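Every protein chain except one is present and positioned as in the full complex.
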């Protein structure tokens, strides 16, 4: 690993002068990145960094994955259509075909695909609008610590007050419900949900739908149990509501299966996908809708970039390359187990402050303090690892390595996390002792 | 031009089975496009089509512009960062630098740049949130026939009921005001706006901002006069409101200058840009904010794909290639004059139903009937021209050729429009005469 | 008239200590009233005041009208039901019967009567809810300078920002439109309304209803022309909207007919009545609904005091005493003409600042300045007249004498208004001259 002492010397003048104060991740990583390959980022001075952030889950197949890159370059060089609104293109046909063959058919799933503006929040907006129209009701249930984007419609379903308070207007049409485990291990929160929906005087208007993440990425890696998800689906059926799974972060293999709910025994009516859907980090988002609920009129929901053909090309290629059989999924599950074990071990050594959380390759350590988790992430970066925190207080160190990462690089990342954790906690003990003295 | 008789034979099975009913443009052009270059699209059977739609204004520099393509392919091949959230990257620095040198500095403009999720509606959402927060008021003025996107926050400012009615919930926080010319040529609509804002009992809550397009692309190519825009700015100053120009469609050179308001004598507080900003049709959107209003806290407004580096690369290249001096702008203005003259001529020959409209290379013919305009667009497609309609009733045939189109191709497009118009109207006269007989 | 010099000596300690700062009228009249009869109020020290405020239009038959008083006292002494929720009572039956015989039948009107909580705003809330439910749309049109109450639902339709800004939350579901004359005498504002409703891209969602006052009492005594009202009704029919006339202040005879729209040639679908409906100043409000729109389910809209039987008794008596034939209406019209003439005369003498306005016995003088109108009202009070201002800037001196006032008292009021106007304006001229010198 290169010496990090010089890291701080990057000339950030252009950013400081010209970029809005809203910029955020860059503050934790004050270097200028230039290249990237697989699990590694390189800054403009050639220093390399192992990437456990992976585009917040958008780079499941690693940076500039060579299989996808070749297809993309070839497509561009042949003047393949780049931008097509929602016109029919060969690339789109191939993406739809791959999705159908590799994903839908083996799972016996029947969905139609809505191409929305290529960001997760656009897909969520579309999903919410569709659900409300299908059921002719305005209310939607969301969950504590859920994150679904920051455009006004999606943000109403996002729990985080840091984002909500910036709306500049009240957020309406969504009611927040307690997620699995929110009230402690002994309380089944679906009972509360069921109760308020069954009680005609609860003050909770009959919802059109519930929107849920099976694992809450931004919310701190809370993983809902399959039983809880089944209960939720049961409630949706009992109360004539649509079940929307927002699989933007947890989907595309992150939890060990293509859909995060593949083994949960549920059948969502609407699914949103984005982040790693293009496989290459290109903007892309879709809404999968059971055909009976595809009640859109032509053009009702539109957007200029819903035909991002580069993403169709890399998206189709990623499906055909990684999901034709279960080999890749098994690899991810195997690495997920490593991740679980190693994080449990690290957390176990500091059990007074640390708890391991998550599912598949979407895991982290809850340090109960945002300040502490941040300090560890900061130290990790100095040691060559790009890693971020999540959760309501940014208290969870969040590991999202590329799914294609090598075992060796994975171990290298674990070692840095362990070392950073140990050093930061040791440093605190020392200081605490000194203060006490 | 190839024979169009066989056009209808494309096998659309995959789309029909797997794509949501929300798909819209494709219905007018039932072929499968495969390649594109400059002003031409090619379908999978090799037929070529002149493109006067140009990605709804996202392809101002033509399809797969070779200057940009080279840079992009080179960047990809060198493993340039693809996806970076809002981390600092070399590509982003170069984009900011180009924007500053080529656009801001020569205009004496001072803005900071917010990178939002890479779609226009995301930029509009950010702009509205920021304006509301800066002024601590929830109301915003929008304009009749305005279009700003279909996520809930942006859609509240979009006039079109086709989109609004699909919201599934009331749209709030925005009040629609009459655009320039809305009440006929004799009424200065800014007087009405001024009146309701000055009257404490008008029922119009004090707005945080007004959001306006200088030329309404989706709204039917209505162009606001500079005087009207100045009046609007004056009202914003008088009532302590921010002026937001949504330059997503009219900006990036479409009206003959980089910003559509370059010669309007106004200084917007917030500007949204997208569509042709990447120059290559890649998803990209920014919000330009006067530094004193950049009151975001870090990360308050976020989004996974706000670091689409491919777009940074092509965006920077397009700025440096086309906007270093005024040569390109003058070319656009010259072609815009051709467009104006030829459309006026065509409309003039059918003055009872047709009126030419628009500004720069963003022009069209209002046929007063969506059915008629649609029939002409349909006929034009059969003659090899991709062209669409806009306006509240889709009554305006809308010409958005690439700005880089050759004079010869431009004339070819005009000829098709003329022929399609003549044929459709002649056919109607014949049928009308027959019916009368 | 008694000497007013001692007026200011009332001991207001209890009010100052115990009443909320929200109290308002009392600030203009710092005495403690004790008794009242006909057109006169008496304070606790026996001074009398001619009343041109008349409970803001709630005392059309004068204070403690002796016919009504007798009936009321007798009813109470016989233990007539006082409070009955919405149970059937004899008093309610008699009220309904009187309303039907004296008001509905002669006008060939068919309405059912909804008894709401006994305040105007409660009636407006019910009317808006019903209209939205009947048409299954949320939007409602209101008008500039309209006043319909300050509960959240009604306040959304109230133009005054003094009230709106106190909502503490955005007011939604209502869109404000320009009232008759709002844009000057040459612009027919119904054309604007018609235009935005016919244009599918106007940004004005299809409304369930329009709610309008024929004369805007709080809004400054703006009287809509009958033609404008007919145009508005025509628009409602053309766009499948309900027409709601809020006749709370202008109704019950104030404009010279029982309903303010009796001679306007319109047939509202819903009418709200309150203020003078009980005839005695007792809280009372109803919503009149065309039977085909009475789509309430039992109890959907309720309220504890919707069975205020004292008001039923005095209300029925007032109808039977004053509206059996047209004698009273003619008297009101005659006095209204006196009022018009005398105010026109006073305003005419100060034409540079004063304009007479209004209809029937609901008239005033617009002094273009709230400060000036307030000074005149203040002076009038010192001269023994209780009179208030209205309008967006409180710029209109508003005359609402009891309809039963004697000609002599009416003239006495006119004399005070004239004298107060002359004195205040003369005083200003003198001061202006002095300042200039």
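Letters A, B and C mark the chains in the order given here, with residues in each chain numbered from 1 onward.
Please note the rule applied: contacts are C-beta pairs under 8 Å (C-beta built on N, C-alpha and C of every residue); 3 or more make two chains touch, one makes a residue touch a chain.
Here the structure is a predicted model, which is why all the values come from computation and not from measurement.
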### Task
Taking the complete complex into account, tell me which visible chains touch the one left out.
A, B, C
### Query
With respect to the chain omitted from the figure, which of C:240, C:263, C:300 or C:325 is a touching residue?
C:300
### Query
Among the options A:24, A:79 or A:144, which residue touches the chain absent from this view?
A:144
### Query
Which residue, A:199, A:240, A:325 or A:411, contacts the hidden chain when the whole complex is considered?
A:199
### Query
With respect to the chain omitted from the figure, which of C:55, C:181 or C:370 is a touching residue?
C:55
### Query
Which residue numbers on chain A touch the omitted chain?
138-139, 142-146, 157-162, 164-165, 170-176, 178, 182-183, 187, 191-192, 195-196, 199-206, 219-220, 391-393
### Task
In the full complex, which bits of chain B touch the chain not displayed? Write them out.
169-170
### Message
Need a quick check: the contact residues on chain C for the chain that isn't drawn.
### Response
10, 12, 14-15, 17-27, 29-37, 41, 44, 53, 55-59, 63-64, 69, 72-73, 76-90, 92-93, 96-97, 99-100, 112-115, 117-122, 125-126, 128-133, 138, 149-154, 156, 162-163, 165-170, 172-173, 208, 248, 274-275, 280-283, 287, 289, 294-305, 308, 310
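The rule we apply is simple: only the chains that are shown with their structure count from here on.
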## Note on the structure
Using C-alpha atoms only, the most centrally placed chain is B
### Task
Using mean C-alpha positions as chain centres, tell me how far chain A is from chain C in Å, no decimals.
58
### Task
Please compute the C-alpha centroid of chain B, do the same for chain C, then give the distance between them in whole Å.
49
### Query
chain A to chain B: how many Å between their CA centres?
31
### Message
Residues touching two or more other chains, restricted to chain A: which are they?
### Response
169-170
